[in-house]
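The complex appears here minus one protein chain, its other protein chains still in place.
When the chains are written out, they are named A, B and C in that same order, and each has its own residue count from 1.
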Amino acid sequence: MSLSGDKKVEMYRSLLLLRKLEEKTVEMTMAGQVPGWLHSYLGQEAVAVGVAAYLRLDDFVASTHRGRGHFLAKGLDPNRLLAEVLGRQDGVCGGKGGEMHMADWNVGVIGSSGIVGGILSTATGVAFACQYRDTDRVVACFFGDAASNQGSFHESLNLASVWRLPILFVCENNGYGEFTRQQDAMRVLDIATRAQAYDIPGVIVDGDDVLAVAGAAAEAVGRARSGEGPTLLECKTHRWSGHYTGDPQDYRSKEELEDCRRADPIPRFRGYLIESGLLTEEAVQKVEAEVVDAVAAAVEFALNSPLPPPETALADVYGVTQ
Amino acid sequence: MSLSGDKKVEMYRSLLLLRKLEEKTVEMTMAGQVPGWLHSYLGQEAVAVGVAAYLRLDDFVASTHRGRGHFLAKGLDPNRLLAEVLGRQDGVCGGKGGEMHMADWNVGVIGSSGIVGGILSTATGVAFACQYRDTDRVVACFFGDAASNQGSFHESLNLASVWRLPILFVCENNGYGEFTRQQDAMRVLDIATRAQAYDIPGVIVDGDDVLAVAGAAAEAVGRARSGEGPTLLECKTHRWSGHYTGDPQDYRSKEELEDCRRADPIPRFRGYLIESGLLTEEAVQKVEAEVVDAVAAAVEFALNSPLPPPETALADVYGVTQ
Amino acid sequence: MKDSRYIRAISEGLAEELDRDGNVLVLGEDVVEGGPFSVTKGLVGRFGTKRIRNTPISESAFMGLALGAAIAGLRPVVEVMFMDFLTVCMDPLVNHAAKMRYMFGGQYSVPLVVLTAAGAGGGAGPHHSQSLEAWFAHIPGLKVIMPSTPYDAKGLLKAAIRDDDPVIYVYHKGLLRQAGQMPEKDFTVPIGVADIKREGTDITIVATGLAVHQALSAAVGLQEAGVSAEVVDPRTISPLDTATIVASVKKTGRLVVAHEAVKGFGIGAEVAAVVAEEALDYLDAPIKRIGLPSTPIPFSPTLEAALLPTADDIGRAAREACGVAVEQ
Partner (left out) sequence: MKDSRYIRAISEGLAEELDRDGNVLVLGEDVVEGGPFSVTKGLVGRFGTKRIRNTPISESAFMGLALGAAIAGLRPVVEVMFMDFLTVCMDPLVNHAAKMRYMFGGQYSVPLVVLTAAGAGGGAGPHHSQSLEAWFAHIPGLKVIMPSTPYDAKGLLKAAIRDDDPVIYVYHKGLLRQAGQMPEKDFTVPIGVADIKREGTDITIVATGLAVHQALSAAVGLQEAGVSAEVVDPRTISPLDTATIVASVKKTGRLVVAHEAVKGFGIGAEVAAVVAEEALDYLDAPIKRIGLPSTPIPFSPTLEAALLPTADDIGRAAREACGVAVEQ
């Protein structure tokens, strides 16, 4: 199954939405409008969009503290996403989760976690349910390079492997866990190597090339859907910003930061689309304008959303007893 | 460094001590003299003795619920070991630890754990201390095949690898975790494969061949002593008895159980010693007689040791505040 | 009504719910063979390995897996062999299962049951003997139950499986052979409702798990000394039925709280605190708590016996509270 031209244009729009909404969110954070921390996804957009390309609405994603890109790519409403980041009533979790803890089951967003490695086993469990019910639905679970040093990574991959669960473990390798370089936290540089410990395929892909990511994901999704079990997909990518918005990044050289930006997935993909005649310069402008509008609409929606009523703070700790 | 003839004879004696003391302990367990459960080490003796061959008194071992063999091989006094198994005052932990929780720092026995995978990180920490202090002491940490599915395995090996700690991770692969076969708990059958996830050597050895184990351990100990970091050493062996003494083993066929016994490391090593002229038939009798005596002495010592005074139950929760 | 043992009550409760609802399944280490105490024994014959499933030794992953299955609509029962092992899977339980409904704005239900054996006795040693219910009771979003009789064991298990929140189901190993009566037909025991196991007028003994039976036995001795003890079994630790406890203390004017867990910062503290908050003026004597002293559980049965709370300890505390001469 290859991607249609329309689908590719849609992917371009998605990349742009992730980028522009992120830029805006970072700006709002610097302006003090966002409570808590913000973990910017700038630079890594091709991973989210590439993996989402072959996911259906009834498939799932699960994610991390750096998760908004994954959610947008899966189809989470940008308005409700941004409202959540601002802790507003119309946020997708009513303001209770915020940036690091978001879910929207209706579009297949299982959720994210402020605990590094915390979501892998839950995602594995959703994949288990997909299998238990004899569906062909699949789960894509995102996590960082540093998260692959947590015990939950090992246990979840082993369990998914032995039960052949329909799940993609997508490692977004941006070379850092907070301020620590990957090579200071592990001796393997290819996380995909770790797949061998579970006898599952480990695939490495250029995470700044959205089509390459999509291609690798397609194969892994295919395996998962047809009952062949999990894949570990490592996407090598770049974290443009600091660990959190405001991180001065003293631990990175100027050259390194410039290199990061050179890997920008968006102009690369745009170039491809134009070259292959899928997008004209005009169409590029149009998509851009639409995305700018969407971002503006999200900002307006989010800022206009009221703060949640204090009494909701006590709601939903327990369900209604039957 | 190769093993001297004397050392080999000593290893034979050690194998025999492990075997005979174990047979006696199992007998006492069946007779209701041992509190709690007993996890028999019958059949796996070559692993403990082989690994211990190149360890110095000031090196360390750490172990599991199935740990008495490791401790005896490292030099723990059989009298005090058996007294501990019986929960007596002269037990090596005053009766507080019992079979699953034993330590004797004086002979380099760090300790064991009733929590599967629980000791790996502690052992890694002792190795860290050896390195921090610029010594050439090393740690051998034993664990089972099933324990390699715990997160602590992954995290500990990664940490030991990245800091190049002087430790041998010795996986005693007996093919079972309790009643579950290895292949039902993981898809890799060679645990040594998992070493690749940490870029450390992963070595497989016949765990029923004490000289093979010793040879592999020698190399790993050498690496550790000289600052080259950890090794994952997988010893394929056989668990003769059930998971615990009394386990009817319905889940294993008669043939399998017979095959187990055919792998007996002791006659094999005895044959080698006799063939190579290191041991005469007479000497064999003598060693055997000595071991039988030692076992009888241990039993007498342990049974004569009083139950611990009840007031000690309150002691040693905290240290004396300075 | 029929006779049953506690262990059988659990197996039957599981079997009935597995039968009733195809979404129910049982996961854990060696559950196919029955687990460490045979509570799942025989289930695989009826329900197959799809629904009765052995897991690798990876408590953290299979707990999280069960959570994922639960939010996707299944109703997993996860066995963690010994409560001590919950230390390796606190994160999925506490940061995820407990908070998922709340932090995601009410989107999810988490119908997850964790079945685990607590308690000491018989030389299981420091890693197979702990009673850690207080940890889970302190976490909003979790429910904690500790049945003391076969009736409660079955009724609460079935209620837990049908409940839409994560429930930690703690049974004491020492209760497995406990006998009792229960209905032939389907029944549940409501979560969050205490049970007065014995009525009395002079003193309230709130006891949980194995200690309920110690309290009942102490009550017999107390009766002989002219003291009428009421034994209240909360059954559910969280949410705690404070109304029943407070009402009982208001009636009797005296309170002893007993459990096997370490006394300090144990659930007995909460019971005492609630009473000191809501019924202080009714108290005729200081509140007494019985629990394990501040020690790990030692292996040697002699040492273990020296530490574990007994019926005598409860009886003695009750006599003191009532100002009745204490036997030597």
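Definition applied: a contact is a pair of C-beta atoms (placed from the backbone, for glycine too) under 8 Å apart; a residue touches a chain by one contact, two chains touch by 3 or more.
Values in this document were obtained by computation on a predicted structure and should not be read as measured data.
In the entire assembly, the chain absent from the figure touches the shown chains A, B, C.
Touch with the chain omitted from the figure is made, among A:Gly69, A:Gly87 or A:Pro201, by A:Gly87. Which of A:Gly95, A:Pro201 or A:Gly215 touches the hidden chain is settled by the complete complex: it is A:Gly95.
Among B:Met11, B:Val34, B:Val49 or B:Cys130, only B:Cys130 touches the chain left out of the display.
Contact with the chain not shown here comes from a single listed residue; of C:Ala15, C:Met90 or C:Val324, that residue is C:Met90. By the touch criterion stated above, the residues of subunit B touching the omitted chain are 91-97, 101-105, 110-111, 113-115, 118-130, 132, 151-152, 155-156, 158-159, 162, 315-322.
Mapped onto subunit A, the footprint of the missing chain covers residues 35-37, 87-88, 91, 93, 95-101, 113-118, 146-147, 149-152, 177-180, 184-186, 250-251, 307-308, 310-314, 317. Touching residues on subunit C toward the chain that is not drawn are 84, 87-88, 90-91, 94-95, 98-99, 102-103, 125-127, 132, 134-135, 137-141, 238-240, 261-262, 264-270, 272-273, 275-278, 280-281, 283, 285-289, 293-296, 298-299.
By our rule, only the chains that are shown with their structure count from here on.
Per-chain CA centroids place subunit B at a distance of 37 Å from subunit C.
Mean C-alpha positions place subunit A and subunit C at a centre distance of 41 Å. For subunit A, the set of residues that touch two or more other chains comprises 151-152, 155, 158, 162.
Across the assembly, subunit C contributes 55-56, 58, 60-61 as residues in contact with two or more other chains.
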